[in-house]
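Of the protein chains in this complex, one is absent; all others appear in place.
Residue numbering begins at 1 within each chain, and the chains themselves are lettered A, B and C in the order written.
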Amino acid sequence: MYSFKNDYSEGAHPRILNSLLETNFEQIDGYGEDSYTLKAVEILKQRIGRNDIDIHLLAGGTQTNLIAISAFLRPHEAVIAANTGHILVHETGAIEATGHKIISIEVSDGKLNDSHIKTVLDSHTDEHMVKPKLVYISNPTEIGSIYHKDELEQISRFCKENDLFLFMDGARLGSALCSDENNLKLSDLGTLVDAFYIGGTKNGALLGEALVICVDPLKEDFRFHMKQKGALLAKGRLLGIQFLELFKDDLYFDLAKHANQMAGLLRDAIDKAGFRFLIDSPSNQLFPILPNRLITELQKDYSFYVWSKADDDNSAVRLVTSWATKEEAVLAFIEDMKKVLKI
Amino acid sequence: MYSFKNDYSEGAHPRILNSLLETNFEQIDGYGEDSYTLKAVEILKQRIGRNDIDIHLLAGGTQTNLIAISAFLRPHEAVIAANTGHILVHETGAIEATGHKIISIEVSDGKLNDSHIKTVLDSHTDEHMVKPKLVYISNPTEIGSIYHKDELEQISRFCKENDLFLFMDGARLGSALCSDENNLKLSDLGTLVDAFYIGGTKNGALLGEALVICVDPLKEDFRFHMKQKGALLAKGRLLGIQFLELFKDDLYFDLAKHANQMAGLLRDAIDKAGFRFLIDSPSNQLFPILPNRLITELQKDYSFYVWSKADDDNSAVRLVTSWATKEEAVLAFIEDMKKVLKI
Amino acid sequence: MYSFKNDYSEGAHPRILNSLLETNFEQIDGYGEDSYTLKAVEILKQRIGRNDIDIHLLAGGTQTNLIAISAFLRPHEAVIAANTGHILVHETGAIEATGHKIISIEVSDGKLNDSHIKTVLDSHTDEHMVKPKLVYISNPTEIGSIYHKDELEQISRFCKENDLFLFMDGARLGSALCSDENNLKLSDLGTLVDAFYIGGTKNGALLGEALVICVDPLKEDFRFHMKQKGALLAKGRLLGIQFLELFKDDLYFDLAKHANQMAGLLRDAIDKAGFRFLIDSPSNQLFPILPNRLITELQKDYSFYVWSKADDDNSAVRLVTSWATKEEAVLAFIEDMKKVLKI
Partner (left out) sequence: MYSFKNDYSEGAHPRILNSLLETNFEQIDGYGEDSYTLKAVEILKQRIGRNDIDIHLLAGGTQTNLIAISAFLRPHEAVIAANTGHILVHETGAIEATGHKIISIEVSDGKLNDSHIKTVLDSHTDEHMVKPKLVYISNPTEIGSIYHKDELEQISRFCKENDLFLFMDGARLGSALCSDENNLKLSDLGTLVDAFYIGGTKNGALLGEALVICVDPLKEDFRFHMKQKGALLAKGRLLGIQFLELFKDDLYFDLAKHANQMAGLLRDAIDKAGFRFLIDSPSNQLFPILPNRLITELQKDYSFYVWSKADDDNSAVRLVTSWATKEEAVLAFIEDMKKVLKI
């Protein structure tokens, strides 16, 4: 049984584990003030191309989202998010638990644009309603689509003009930036969004997300918020060493490229077999619509999620590849699919 | 420069890192539903001697305290804690941030007793005040003292009689249970407190605390609270593998014993040199009162915290030993001390 | 200029002010423990026909909603509400500010039914999502529609079967219960919902809502929650005296009937003039769709809200009547409408 269920089924890239081993008995400072964390932050700043940004290493996506958003907003301010947004449905009300409303916008492709946001602003006019203040987007989105540079520029401009913060959830940012369709650079993010994070957990780390805060008003006292929410790890080295290993050369991007290539093999074969996709995803999550009997056959040897019903005979499934996905497993999946289809 | 600053200066016990390496490419479920976590929980239940308890693995002490306490209480209910309690001073208001007041009690040795708690109950009489509902203790306390069995039994009885929950912070529980003075067993905790945690971070793990919930009313839906506060790690295996390694044999206790033995060497030597201690601590934190000039000399080769001023010429310092403390470093420290003192 | 903008434009019914005057210099207990409040509660219990309910007097609707809901739920539990629900859009995120998500359901007539709720339950399956626990409805709804007995029985049954609390916002409950279409009695509410409130502010009181808690698990310590949220008035007599006056005879219902009769006059005249309504409302809020030029003319002498655009030439407006609406003002409005329409 091989799993295409998600991108966190395996542990960490071996180089990361080796680095943990090699540095294990060094006595170093705790709580993110160790030399490895400082160096990782330094390198990330170079990669992003700005020195005037703050970077904090956190343990997971929900944790990062909830700490960042609650630190950035005042009590009456709200978040705008697409109805597919992770914070809206898959984080057990983590944002609301910090006191903030999420205003949901119905979208078909997971992506927000300026007119979506404008609609929200137009309907929130006085103190009997929350004050929309932060726009939450993710790249790739929950359903695999990615933002192109002009799209992000448009949102960014709109947010600046309307005094809104723009926050990008980058749990799978590597896959977005390494997608064939992508025309955004990591350094673009440093100017187009107010804060974003670079996901490690889903791209080769044991755990870890690097939160980047690009504008001054959001930086102040951020470590207080981390500590208050239980996110300051005593052995902060665990995060620092991982991000250092991922970014001291191009490992992070190489791993994301691999995940995308594996997805590409699957996408091409499924496409060639004549199936459509629920949504056009250029990243490491695919949502092909397959015949139920094919799904049943494939499930004998592969695990993956059935996403939604298409009609009585067909369903959309979710196939996820990762840095650890083996090419032979992908090829075997394709062969098995063909075998069932007799093509 | 050798550090006696804390018990999280090094990485993890090598067996833990090895286990992470060996299991690295297994594809397993996320969010704490993997086989390693399940097995670790199983073994912990055996160790505690009860099957009807719930165990959850979390990343750190502040995280564990804030999730447990906010899950256990209704909005108007408050925590009773000693004025030295970690939640009161060193967690950036994490408990208050979840909406709950901490009622502080002035104590000299870090420990609560039933008459302390009674005083609080007697002065909280109606709905214009919070309702005291949970007693927070830590073992060892913030200042190294430990609870003896009769002391814990007394508090436990009082809490049951007064419908209070009793919660024990066990960030350094290993050191308490392995102390020479200790007469509590891990299995006693399963009946004497309503919930407690077994600290991993400060006893050989990279990160991790095992929260044990002993009574039914506190168990319900606990994983919702974990997820909502950002504490459900995608790669939950990271916690499961560590606790499995620590408890599949006696590694956890062996590591704590080592820390205590190293503290013992220091305690005996300091005592023999004629110095007193701020508080009598039988665990891995010592608070000797030393001449300032001795402190200055020792700081050239050893790092540790100066805790408080005793008088113009003397200060209390904090020396912490751990699973990783090297005996030769301890002996060197003792020799250096003698050298300065010319004894 | 006469106002049909809302039902809180005037002060209080004169009997209420007289009662405040007559009792003014009596020295009585504060914080809702005075004899007037106790008597008002007693009478309300008789009206509802149950002695085993708890009743608390609060100052306003948002205050009542936020205290009740946050007292009833645990941190991870969520509210289900229609997309038109007052708590969802017009209370500045008051519920979210207490930490709870509101799950919104798109409805056309402001009313929820069991299949709406079932859809939510079916899509909330594990701890990565909030746990739906309380169903919020209002009667009348934000847009004037009311629940019939069989509809409420259906929801009530579904909630009981699925372990959900059912809470009814009754800011305008008088108007619902006195509507010609209504077949619910005040006493039905005591068995069909778990908690509800009887709105005073919009039916003749200066301020005040009577929250009725019908089931034991929701009653405990409720006054703590009131105090904690700043809702325990020192001079609780102000609320007690008003509810006593409203309910010691049929004043409350007489006032609501008057409001409905005034709405009836408007409804009939508008209907006869050939205009449709955005929604069929049998209560004291009407949403007729009128030609823009008629609206412009009427606005010269009457104030009311333009609710939404219907098409280029017509808009829906909101006309609200109240206990204080003068029949001559209503008749004048109708005459002025006819004059503009030349009918």
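We adopt the following convention: contacts are C-beta pairs under 8 Å (C-beta built on N, C-alpha and C of every residue); 3 or more make two chains touch, one makes a residue touch a chain.
Note that the structure is a prediction, hence the values are computed from the model and not measured.
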Options B:V130, B:A176, B:L192 or B:V340, residue touching the unrepresented chain: B:V130
Residue among C:I103, C:L134, C:I198 or C:L233 touching the omitted chain: C:L233
Identified contact with the non-displayed chain, of A:H86, A:R172, A:K202 or A:H225: A:H225
Hidden partner interface residues of chain C, rising order: 2-3, 6, 8-12, 14, 17, 20-21, 23-30, 59-67, 91-94, 97, 201-202, 206-207, 224, 227-235, 237-238, 324
Where the unshown chain meets chain A, residue by residue: 31, 70-71, 74-76, 98-99, 127-128, 130-131, 221, 223-228, 232
Missing-chain contacts mapped onto chain B: 75-76, 78, 89-93, 96-101, 104, 127-130
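Please note the rule applied: only the chains that are shown with their structure count from here on.
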Inter-centroid spacing, chain C versus chain B (mean Cα positions, whole Å): 51
Separation of chain A from chain C, taking each centre as the mean of its C-alpha atoms, in whole Å: 43
Where chain A and chain B are represented by their mean Cα positions, the distance between them in whole Å: 34
Overlap residues in chain C, where contacts from two or more other chains coincide: 75-76, 98-99, 127-128, 130
